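A single protein chain has been removed from this complex, and every other one stays in its place.
Chain IDs A, B, C, D and E follow the sequence of writing; residue 1 opens each chain.
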Amino acid sequence: MPYINIKVTDENVTKEQKRELIHGATKLVVDVLGKDPRTTHVVIDEVNIDNWGVNSTMYSEIIKEK
Amino acid sequence: MPYINIKVTDENVTKEQKRELIHGATKLVVDVLGKDPRTTHVVIDEVNIDNWGVNSTMYSEIIKEK
Amino acid sequence: MPYINIKVTDENVTKEQKRELIHGATKLVVDVLGKDPRTTHVVIDEVNIDNWGVNSTMYSEIIKEK
Amino acid sequence: MPYINIKVTDENVTKEQKRELIHGATKLVVDVLGKDPRTTHVVIDEVNIDNWGVNSTMYSEIIKEK
Amino acid sequence: MPYINIKVTDENVTKEQKRELIHGATKLVVDVLGKDPRTTHVVIDEVNIDNWGVNSTMYSEIIKEK
Partner (left out) sequence: MPYINIKVTDENVTKEQKRELIHGATKLVVDVLGKDPRTTHVVIDEVNIDNWGVNSTMYSEIIKEK
């Protein structure tokens, strides 16, 4: 019964990419831990780029500088 | 001082249902654990149906098949 | 497919109380939202009383003053 | 490598305030624990005022009564 | 800068399995989303089998019945 939460910045993650994240994360706990996929939940959170900071800097400013 | 987080798929949860979730979750920890309701917090997260997966399948596809 | 996380301070929560929390939280989302209990997960986190603060004060010190 | 999550009600938090939260939370773990800011992540969640309850009451109703 | 949290029941997950979970979850977001592994964090929570419930039943009782 794993519960997997994937938090990423909200930058146009496509439906197909979400499908792959759900599939890949489920497969990971099934393969490594032998878990039952039927009780494995994956939740993806897309976080606004103003709401995530790393190295004391807002992510929206990090990507602007690139 | 409990903190209760309820994650559900975003499928038109009404304001009245949210009120009942907040009331019921608070009552639960007050009744079972004797907690003080004044420091009991309940946060409801409504998750997009493309962002939740179970059994390796996106929830939006699970409900389409029904 | 709700996922409910209940965080409380670690103060001798008994197995019977945990059973009631799991039962009550599941019943809440079944009754209010019509969710399927078979995909409803409840996770209880017991947090050390030195690791929770409210009103800028460590919980272990709040209960000592009482 | 701290990960800091700040959940607040969604009430017009400005970009400048988010900047200060990211900066202040990072500085806190750098100053107190000697952590490396480059691997310190801060995520701010803004929660709808209907989705947060305290003292068994929806936050949107608490602020209406004031 | 993804942050991935994997919650599983605490049932003797080995160090090698944890290594595989960290490696696999990182690879997933690198492969699917093109994220930088250097800012990808994976946190594994092992939850006591009395503290996880599904279908209104404590996990420690579910596995006893098997």
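The rule is simple: a residue touches a chain if its C-beta (ideal position, glycine included) is under 8 Å from a C-beta of that chain, and two chains touch if they have at least 3 such contacts.
Quick caveat, the model's predicted, so the values are computed rather than measured.
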Absent chain, residues of subunit C that touch it: 7, 47, 50-58
In subunit D, positions touching the absent partner: 1-9, 13, 17, 20-21, 24-25, 28-29, 31-33, 35, 39, 52, 54, 59
Positions on subunit B contacted by the hidden chain, ascending: 1, 3, 39, 41, 43
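Going forward, only the chains that are shown with their structure count from here on.
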Between C-E and A-C, the pair joined by more C-beta contacts: C-E
Rounded Å distance, subunit B centre to subunit D centre (Cα mean): 20
Approximate Å spacing (C-alpha centroids) for the pair subunit D, subunit E: 25
Sites on subunit B at which at least two other chains make contact: 7, 25, 39, 52, 54
Pairwise touch network: line, ring, star, complete, or other: other
